[in-house]
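Everything on this sheet refers to the single structure shown next.
Apart from one protein chain that is not included, each protein chain of the complex appears where it belongs.
Chain nomenclature is as follows: A, B and C, assigned in order of appearance, with residue numbering initiated at 1 for each chain independently.
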Amino acid sequence: MKLWKKNYELNKDVERFTVGKDYILDKNLIKYDCIASIAHVKMLGKVGMLKPAEVKRLGLELNKIIELDKKGLFKIKREDEDCHTAIENHLTKRLGDVGKKVHTARSRNDQSLTALRLYYREELESTKALVNELISSITEFKVEYGRVQLPGYTHTRKAMPSSVALWSDAFIDSMKDNLKVLEFVSVLVNQSPLGSGAGYGVPIKIDREYTARELGFEKAQSNPIYVQNSRGKFELAIVQALGQVMLDLNKIASDLIIFSMPEFGYFILPKKFLTGSSMMPHKNNPDVLEILRANYHVVDSYSFRISGIISNLISGYNRDVQLTKEPMMDSFEIAETSLRIASLLFKEMKVDREKCDKAMTRELFATEETYKLVEKGVPFREAYKQVSDKFSDQSR
Amino acid sequence: MKLWKKNYELNKDVERFTVGKDYILDKNLIKYDCIASIAHVKMLGKVGMLKPAEVKRLGLELNKIIELDKKGLFKIKREDEDCHTAIENHLTKRLGDVGKKVHTARSRNDQSLTALRLYYREELESTKALVNELISSITEFKVEYGRVQLPGYTHTRKAMPSSVALWSDAFIDSMKDNLKVLEFVSVLVNQSPLGSGAGYGVPIKIDREYTARELGFEKAQSNPIYVQNSRGKFELAIVQALGQVMLDLNKIASDLIIFSMPEFGYFILPKKFLTGSSMMPHKNNPDVLEILRANYHVVDSYSFRISGIISNLISGYNRDVQLTKEPMMDSFEIAETSLRIASLLFKEMKVDREKCDKAMTRELFATEETYKLVEKGVPFREAYKQVSDKFSDQSR
Amino acid sequence: MKLWKKNYELNKDVERFTVGKDYILDKNLIKYDCIASIAHVKMLGKVGMLKPAEVKRLGLELNKIIELDKKGLFKIKREDEDCHTAIENHLTKRLGDVGKKVHTARSRNDQSLTALRLYYREELESTKALVNELISSITEFKVEYGRVQLPGYTHTRKAMPSSVALWSDAFIDSMKDNLKVLEFVSVLVNQSPLGSGAGYGVPIKIDREYTARELGFEKAQSNPIYVQNSRGKFELAIVQALGQVMLDLNKIASDLIIFSMPEFGYFILPKKFLTGSSMMPHKNNPDVLEILRANYHVVDSYSFRISGIISNLISGYNRDVQLTKEPMMDSFEIAETSLRIASLLFKEMKVDREKCDKAMTRELFATEETYKLVEKGVPFREAYKQVSDKFSDQSR
Partner (left out) sequence: MKLWKKNYELNKDVERFTVGKDYILDKNLIKYDCIASIAHVKMLGKVGMLKPAEVKRLGLELNKIIELDKKGLFKIKREDEDCHTAIENHLTKRLGDVGKKVHTARSRNDQSLTALRLYYREELESTKALVNELISSITEFKVEYGRVQLPGYTHTRKAMPSSVALWSDAFIDSMKDNLKVLEFVSVLVNQSPLGSGAGYGVPIKIDREYTARELGFEKAQSNPIYVQNSRGKFELAIVQALGQVMLDLNKIASDLIIFSMPEFGYFILPKKFLTGSSMMPHKNNPDVLEILRANYHVVDSYSFRISGIISNLISGYNRDVQLTKEPMMDSFEIAETSLRIASLLFKEMKVDREKCDKAMTRELFATEETYKLVEKGVPFREAYKQVSDKFSDQSR
């Protein structure tokens, strides 16, 4: 039964269309919605809207739902629309009138935002942990192979001497900056929407600071219109932060796809990372790297989905924003899976010292040669010209 | 068992990562892959690679798979990677050595492209049928309410008199152009990839024209590298064509959300299309229109996902393109569902003649007034100025 | 002076903000706006709104503007807002009351769309010509080097034997499909907006078919609301068609950047296409290919810009669409310049037969080996396994 049940039935196709995948996606939110409801109920008790016994009963039942969910036993039916409805219905079925009071002083708008933000917070923590794990894996890789020299490229052409250490550090440093980005966005969105109602507050006195503290938010997001307007806006900031992580993975994958080609052979991909062809029996393909590379575009497209959905709309809740839920959840899923795979990769990947050595050809040292002239007092641009002329015969 | 099985095991996480959702998405392709394999097998018979009895046995078994699939009984396991493997394994299990011959003279690359293009063709047909259905629904709506006058807007400001007929025809005409777009793209991509192998042909003599004809393609896509390079390129063209349809639905939704507001009230949405609020008991919300509006951005983001994935890659198959499968399938799903809902909407929606009448205020006729002066011989720009001055006092 | 001059002055910042770059971009449209106005004026004569002498004077003056513009002498001032205003003001200044009549029975909305579509038509013709030129250049290149064998790659790994001819044909075929796409979109958008006014027709009898024929349009776009709604929609279709062209150039560039690396050396870029480094004297960089590659993303982002701008808006003209002008014009500019450069490239590029030869290593023939067994009667999957095992020792 829907929370807003009217004296008519929704067209079945319309129901299916509007509910979309919510009843599936919301499995991720059951826990968070219960946690938020427990805080909400305690607050209602504090301000005298619920009796202590009611608070206790609701709290117990909500915790039971959390337990059910852990075991995968709490179901959301399509007719329920979402987890919020399923939970309220469950409470009312179990507790009668007490259940009918749980929605006092809130709307689904602020309720679902609260569950989402608790979910985001936990996912962002997981993502950060996985970034740290990747940093460790790259560091181990660097300890093992760092001293190997290999060519550094610009414009996909040999430029100057580089090393496995230099290359590894590039990604360690980049991932450290990503951690800052993730941390910043965590703090930015960690504002409590609870109690802001449908976007214009609730017409009774409640204590929003209390629930904010109780749920570990930095603060209550005080303006209720801003709460609604920040739906999509905050999601965009998060997906873009994940995009920064994915961009680095895209570059790692791009580097490795090229430089593990037998024609270069600098990096040796672990056998169990390679797949074959259905037709060509000799093939060993870096599919895992190609999908890692492509995943960046999936997350990138999600950020553009969100930025499009929320544009050109007036203030206040618009149902359009429901469609930001899937890109958010899938972005976390992709980022986390990709980080795990990348981490595994660095643990198992090897460097072919011999191939690297062989690739350290003469032109990589042309700049050094120039600087030897500079140290002898030749102005840089003159020195450059002298060395350039030596190489011009070989260029084509 | 994988088609490319080596003497080592793929890491389980790697398997999960590379297979992705393919083993689920490929449910949509079982039928098409069997149809394509039947044609392929017949061709192998024709060129003498298979004996007539083998052709017959393979054909029978493939048809059985089609039947199994209709009943939802043909399963693809994650370890199978995709439907192609599941089908070949099934054939080999049932037919022994004969099954091991089915993959002669093709690669999964051309095989999966063939199944996809048969699938696209059928989905494009469905989409066109639904566009036609929507045109009918709008036409019926126009027959009923077409003569009602209502304000025409520019810059979201009353401009000149319009009518329900004029508004309806705008979308009928636009949808007719969409049909042309869908038709064009259907023909464009209706090229047979079968027999192009992994992208460089197959090292035996086969008859690609035969399978092309057999499967109803316009022609064989002769260059095998182009077959691979067109993966993603064709998908992009299709999703963009669907985007043209979605854009019109986005505009229909945008119009109706505004002009069914009680403040205007020109259009009356059917009750069973309206949803309520969990907190505000008076609400009747046009969620279905908002999701229709938002769906445009989902499809739009899919076209950007594809355009990103396939960029900056060298020729030949790259595994990245696997990730174009989900956006393709989901785009069809969204476009078709959205068209169905829109069609339903026009069947049930009403026009409030009274509200429309009342909205036909004086300023809408300012241009007509101007042209009356023009007809009396006043140069247009003079006439414009005279009328403009009359209205300038009321503007603010 | 603005066409809509009121009894107050526009804020200067507002003027600058709303005019944007229009007064610069519109230089491209002066010719087309005059051509359209000449047809419009003739039609006004035909229906009796203008006297023959007036038609003649306006026609002469409009032709003079075309001449002035050819010499770069027709100026659009920012205060004029756009070319349409500059032209009308010019006519009024030169012809007095007759000039004030030119805007009879049209609005800037249909007027500017008409000029744009004439411009699109010509630009699409130029683009098609350049695609044809590129096809010729690739064909010449193929004639010269086609028989050279080089490795074909899948997953950026050596797969099977390919040849310069096969590679060249891939792009020739793709470009031929692009021609069809360009041709289709040319026809699709070749509908005359003229006379549809601001989006709700004009309140006098005119002959829209006449101007449509006169200007070489396929037909008059009859529904005036659709005329406005198709602004942005058609532009999107055009930019996406250009995107198809750019995608192929992106792939050509991606192939050549990699395979002209000295490590491969299959292709030899012409010296005068290579740039150097400010610091590393030995460098020869394929900047031109990198920019060619990047240009795809510029055009792709323009299609995203347009698809975003026109979304979530109600029917009828919205000023937002003005911002589709720059991405359109720049997309044509980029596509045409890129095609020209690509054409030049194929004319001057060489193939290093020796390097290609040397790269034709044993594993490229593994599939052929498999098929030799197949021809001896070994079922394909068995043959595959046998050959696969031979190669498994060398894989890593």
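In this text, contacts are C-beta pairs under 8 Å (C-beta built on N, C-alpha and C of every residue); 3 or more make two chains touch, one makes a residue touch a chain.
What you see is a predicted model; the values in this text were computed from it and never measured.
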Among C:42, C:108, C:208 or C:231, residue touching the chain not depicted: C:108
Residue among B:99, B:232 or B:308 that touches the chain left out of view: B:308
Given A:66, A:170 or A:268, the one touching the chain that is not displayed: A:170
Residues belonging to subunit C that touch the chain removed from view: 2-6, 8-11, 13-14, 17-18, 20, 84-85, 103, 106-109, 111, 197-198, 202, 270-273, 275-280, 283, 285, 287-288, 290-291, 293-298, 300-302, 304-305, 308-309, 318-323, 327, 337, 340-341, 344
Subunit A residues touching the omitted chain (full complex): 3-7, 49, 88, 92, 97-104, 109, 152-156, 159-162, 166-167, 169-171, 173-174, 177, 180-181, 184, 188, 197-204, 221-226, 228-230, 233, 236-237, 240, 243-244, 247-248, 250-251, 254-255, 258-259, 293, 296-297, 300, 304, 307-308, 310-319, 367-368, 371, 374-375, 379-382, 385, 388-389, 392, 395
Touching residues (missing chain, whole complex) on subunit B: 154-160, 257-258, 261-264, 268-269, 271, 274, 276-277, 279-287, 290, 304, 307-308, 311-313, 359, 363, 366-367, 369-370, 384-388, 390-391, 395-396
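Heads up, the rule we're going with is that only the chains that are shown with their structure count from here on.
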Top chain pair, ranked by number of contacting C-beta pairs: B-C
Between subunit B and subunit C, centroid-to-centroid distance (C-alpha), Å: 24
Subunit A and subunit C: spacing of chain centres that average the CA atoms, whole Å: 36
Residues of subunit B whose C-beta touches two or more other chains: 3-6, 103, 109, 197-198, 202, 293, 296-297, 300, 304, 308, 318-319
